[in-house]
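Data block below; observations after.
With one protein chain withheld, the remaining protein chains of the complex are depicted in position.
So, subunit A:
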Amino acid sequence: MSEVLVVVEATREFGVKKVTLEMLTLARELGTPSAVVLGGAGAAEALSAKLGEYGAEKIYAAEGEEIDGYLVAPKATVVAELVKRVQPAAVLLASSQEGKEIAARLAVKLDNGILTDVVGLAADGTATQVAFAGSTIVKSKVTKGLPLVTVRPNSINPAPDAATPAVEQLAVSVADADKLAKVVERVAEQKGSRPELTEASVVVSGGRGVGNADNFKLVEELADLLGGAVGASRAAVDSGFYPHQFQVGQTGKTVSPQLYVALGISGAIQHRAGMQTSKTIVAVNKDAEAPIFELADFGVVGDLFKVVPQAAEEIRKRK
């Protein structure tokens, strides 16, 4: 079977991201998964056990300052060379900013079609995408070149299937043309132990109804009790209640968790754009007419400052 290249997403702090495990699971349906690690020195070594656990038969590693010290151009060049050499059946990347950017350059370099935000990919290359705020389901296909797709987090159930990957170090010599955008500083911000927003299986979000930044503690508390991530509506972010990187919806993140809890969020179409493919939705809002209730599997019309603390207490009791 042909190789399927999976471009690995990982973080320094938590290692291999869940979306990578989803991609490896998907790749096993399409061929033999080969993971491609692009990062600083030693990156592949740190990730290989996890990648093997989910079926990577091979790991290609391109490491070092030349790869890691610039925005995506060097990474795209390395992957493009690899694609030309191994002629894979497909190339999978994460539908993150970086994954899409590498894919964008690959598409131009290889004169190859590209599909983003894919939630399913059949063996014949037919991809499923969700468009227009989750309102439309699209079946599409790359018609020129190989299937080059970016996979949306939380689309596929990751399943382990152990393999023992051989690591192949790729020779890295990056041309000056790929070193135009230099990273001069990386600043890590404390985000605690909560799961990453787009990958979390539970997301608890607060909206304008939360009232102020301080009250977001209530949202965080419920998120922590449910083992979830914290999100915020645009209204809450624009009002300065919570930082922008946690914004869910149009101009923010798209999430598709098992459970989405909307607190004090009215459910404007721009917010629904980012969350309406969630499996189960529950909402608390004092306005019985709020559009969020049209989506909610369970809704409580009431004061979130009464309902949420009581719910938190009840969860603690049951633990």
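The definition used in the following text is that contacts are C-beta pairs under 8 Å (C-beta built on N, C-alpha and C of every residue); 3 or more make two chains touch, one makes a residue touch a chain; residues count from 1.
Simple rule for what comes next: contacts and distances are computed from a predicted model.
Colleague: One chain of this complex is missing from the view, so tell me which of "NAD(P)/FAD-dependent oxidoreductase", "Electron transfer flavoprotein subunit beta", "Succinate dehydrogenase / fumarate reductase iron-sulfur subunit" or "Protein ImuA" is its UniProt name.
Modeller: Record says "Electron transfer flavoprotein subunit beta".
Colleague: For a quick check of understanding: of A:S2, A:S140 or A:S239, which residue touches the chain that isn't displayed?
Modeller: Counting the whole complex, the residue in contact with the absent chain is A:S140.
Colleague: On subunit A, what residues meet the omitted chain?
Modeller: 11-13, 71-73, 76, 96-97, 100-101, 103-105, 107-109, 111-117, 126, 130-145, 177, 180-189, 191, 196, 202, 226, 244-245, 250-251, 254, 258-259, 268-270, 273, 276, 280-282, 284, 288, 293-303, 306-315, 318
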